[in-house]
Every structure is written in structure tokens, then in C-alpha cells.
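Omission of a single protein chain aside, the complex is shown with its protein chains in their original locations.
Right, chain A next:
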Amino acid sequence: MEKSGSVDSVESLCSSTTTRSDRSSGTRVSDTELRSKGRAIEKVLQCKYTSKGELPLLPEELVQDSAKDVTYICPFIGPVRGSLTVTNYRLFFRCTDREPVFGLDLPLGVLSRVEKIGAATSRGDVSYGLVCKDMRNLRFVHKEPEDSLKKSVFEVLMKFAFPVSNNMSLFAFEYKQVFPENGWRVYDPLAEYKRQGLAKESWRITKVNDHYELCDSYPAALVVPVTITDEELRRVSSFRAKGRIPVLSWIHPESQAAVVRASQPMVGQNGRRCKEDEKLLQAIMDANAQSHKMFIFDARPSVNAAANKMKGGGYESEDAYQNAELVFLDIHNIHVMRESLRKLKEVVYPKIEDSHWLSNLESTHWLEHIKLILAGALRIADKVESGKTSVVVHCSDGWDRTPQLTSLALIMLDSHYRTIRGFQILLEKEWLSFGHRFQQRVGHGDKNHTDADRSPIFLQFIDCVWQMTRQFPAAFEFNEYFLITILDQLYSCLFGTFLCNSEQQRLKEEVPKHTVSLWSFVNSQLEEFVNPLYVHYPSHVLFPTVGIRHLQLWVTYYIRWNPRMRPQEPVHQCYKELLAKRAELQKRVEELQREAANRTASSSSERAGSPTRSITPVQTYV
């Protein structure tokens, strides 16, 4: 399927759609197809071979095995025969008997499961199913090798797809590409807190966690109120789940209202209290002179929070924290989210049932979860911006729902995080340094696909960001491709950025030393990721509308494998062309201006009557 985008492409739409619907009378123009729009992600089913037909391998990428005569059962165009190659990084499938050449190129990291389906047929064919983390399932049919000692290509595939389970290292540790920029230097916590304008009289950067002794899932640099000593922090850490004490995440440059993150207090059934924890929260409130109140946002549904008391957890009681108001945000746990995404995958892949599309989508509750997360972040942002009150955000452990909420609220509040580099800093800070358990949630290189710790928490966050970019097309410096790239590289294990569970682990594994950062790759080709519509309004706080009516399914991500979801010509493509046109015209006008100025200077006597007016250049906003 080629990308259509010309002015006359409505014709091509019609003709190609009908041709298809003629072939298989069941297919129709679907609702989503009508609504789908967005950027072309060229990777769809296409694989770029070099002119000689060789595989374009990455540095240190080695072919491990290959097989001819493999059949890929494509859910859209039917069985395709071709050859399959497995490297230590990816899977290539190439079919040559079709025009245009059809290919599949996917990093092994996206595989969550590879399995043999059924027994061999009479012809000796065996079927393999590949379940991917990026919303697709692939199916291949292949003859078993007659020599039973020889491994099938799929056995080789399983070995390299799950290196962690096979005691091998992830490809990120082999990959040695050099980029002009070093992405590991993007985030410097001290510089970031300085940028926020941390008031020294109320906040300090403590070294209490320098060796990750206070909390092994927190970063080394923590910001706490000046009035609290390190000793007190240690006491607080024994009262908060996993030692994740309340620390500053962001501070409002004017009102000094703070966004603070933590984990749940270990209240338990007996209603345990901790004097130091109460003092810490009071100090956080006192650091903001504008308000004599503070809000504690517990991301969980109140029932879940109460149930946590049985396990020793819980939430802040009003008796203990007198000036704080506790609000539950009703966001469900990782298991509910995983189930919702599983349902969503069923609804969108491979076939979409047109007649019940909307109710099927509704039954996945995916958009409802997105809405609750966005709504929670909106309430936090509103309290900080409009109410000038400080807020504490936590869930149970403070590493899933909490980073979702804080980072979304920060994007709404601080336009810096809407730039490409600012967004990288946000991820490095709120997600990576504060210990979102990427290794567990994604299961990098691990074959245990049923692991209950896996959950699409980060995907949900990126989806929420995408929803905001839809509502405020000019407020973000990055485009949709940037977000999709982040998600693709999250699974690919090509870069070290999303490996491990915490800052401490990354240091121990020397990830920055042995791997390349995703930001090295991104920042070396920024133009790919720039939203041409971006306007930098420094103090523009975004208050998105979070109603279901304004949320859309991210079709260009979730349904991108369906060739019928061809991306439409995006507005910003057109805008880019116009920008180029403007630059070109601007240049010509300037040339003519100079020319005219010269001419007037040389023949001023002849043209005494017409003074040259200086022309102010048209302003460039971008």
C-alpha cells in the first residue's frame, strides 16, 4: 500500500478501496478508516533492502540463521512465501514473488511470545505464532528440518528473542553506533532543579540517597524541605512503601506551589502514624506561602486504597494530616490496564468489525482509563496553577500511576516539557530516575510472557500525551512520529535508555557506558521529530478537555499494521512545504531588495522621486 496524499488522492482511495472490497466481499470502508489521520509511519510492512538485496545490518548485528520457503500468513493479503532471516537483533522476512517487494522487519525485542501452534501436518509443515508487544501477531508456516539435529530457524529465533532468559545480553550492549550527540548527558538533575528556580530558603538537595541506601528505587539527588534533616528522612523512609519518601518533583516558578511524589504510607490496619512524615508534609505545605492547605492525590480508587491497609499500606488519615485534603483519582492498577490493552488488541487486530466498532472499543475501557489518568493530571495541574496549593501524589508504590500523573501534570504546567529536549528530561526524571520498573513492565528479553508484572503503563502515558497533542496542535515541539519512535524503541532493546528498573540498577550494569542512549539517536536527527506547527508560548498552561467525546483512539499507533488504515496526508506535512516555500520566497525578496537598493544607489538621480522603503521581513515564528 502506498501512501496517498496528493490532491487527487480521493480517486485513488476510492479505486483501491473498491478493488479490495471486490476481492474479498467482506471488507468495507470502516469507520476508523474514515476517521484515521496522522503521520505516515513508513515502516508498515516495508523493509528497505540495499540495492544489492542485502540486509542492511546495524553495527555488530550478525545473521544467525535463515530459511527459505517460509510462508507468512498475512491477515490482510493472505499467505506470502519468502525467506526468513534471524539476526541477533531482528527478524527479516522477505517475499520476492510479489510486486512491490513485500517485507517484514521487526526487532526481536517486540516479541513477547513465540510458540509452535499445533503439530506438524502431513507435509511436515509447522506453524509458528509470534505475539508482539506492539499490537500485532504474526504467523509463519515452515517445514521442519528433516535432520532432527538441526535447529529450525524458529528455535534460533526463540533464543535470540529472549536473551535474558537464555543468559545472553541484550543487543543494546552490543550495538556500538556512534552519534554526534551523547544522549546520556540530556538530563542533569541539578541543572533541572536550578531551571525550575528552586528557592534555597525552603528547599534543599539532599545527599541522603547518594548510595541508594535510603531508597534503592529512587534517584541519588532528592529535593526536600530545608527544615527536615536527613535523619528524619530516614525515619520517613521506613514509613513509606519501598522507602519512597515524599520528594519534590516540580515547583511553580511564581507561586512556589510544589508537586511532590511519594508512595503510600504504611498505615496498616492499626492506623500507624509517623511523626516525621507528618512533619515533612507540613514542611512541604509551609514552603508555599500562598496556601495554608495542601492536597494529597491518591491515584487509586478509594476501595483499593482501603484494601491496601490489610497489606500494611493505606492512605493518609485526616487526623494525622490536618491541613491536607485527600482525593482519590480512581485510576486502576496495572492488571486492569493490561487486561484493557489485551481487549483493545482483540478489537483492532487483525480485523475490525465495522458494525460494532464503537461499542467494541467502548467495551475495552481503554479510552476510559486514558480519560481518568488525564482527568487526574488535570486536577493536579489545576490545584497547582489555579489554586496555588502544593500537592502530594502517590499510588501504592509510587512508580506506575504516580509518574503518569506527575509527568502529565508537569506537561500541562510547564511548557519546557513540551519541547523535544524538555520531554526527554521529563522521561529521564519522572520515569527513569524515579524508578518506573521498565524491565518488569515491558519484560525486555524475557520469555515469561505471562508475568503479572507486565503492564502498558508507559504506553498509556504516551497515549495521554498524544491526546493532548491532538487538542493543542501548536503547543508541542515534537510530532507524533517522535512519540511512536519512543514506543518502538522502548521494545526494540536497541538503546539502553529503557533498560533496567531503576537508576541504581542502570549504574550497576553500567548501562550508560555500554549502550547508546535513545536520545543520542533522536537528537542527532531532530528535524524528523519537529512539529512545524509549534509555537512557543512560555507561560501557556494547558487544560485539556478530558471528556470521552474529545478522546480518540490513537489509530496511527494501534491500528498502524492494518494496510487499510493508510495514513492520510497530515496537515503538518503541508505546513512543512509551505514553510519551505516561505523561506524560498523570503530569500528571493531579499535578493531583489538588495538589487533594488543597489540600483537606487547607482541611479538615485534618475529616480529621485521614489524613495526606497525598507521592508520589514515577515516575521518567522518557527
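Here is the rule we go by: contacts are C-beta pairs under 8 Å (C-beta built on N, C-alpha and C of every residue); 3 or more make two chains touch, one makes a residue touch a chain; residues count from 1.
Throughout what follows, contacts and distances are computed from a predicted model.
Choosing from "LIM zinc-binding domain-containing protein", "COMM domain-containing protein 1", "Myotubularin-related protein 10-like" or "Geranyl diphosphate synthase 1, putative isoform 2", the protein name stored in UniProt for the chain missing from the display reads "Myotubularin-related protein 10-like".
Think of the hidden chain as still there; on chain A it touches residues 7-11, 13-15, 17-19, 21-22, 28-31, 34-37, 325, 327, 354-359, 361-362, 367-368, 371, 375, 378-379, 382, 385-387, 471-475, 533, 535, 537, 539-550, 568-569, 571-572, 574-575, 578-579, 581-582, 585-586, 588-589, 592-593, 596, 599-600, 607, 610-613, 615-619, 621.
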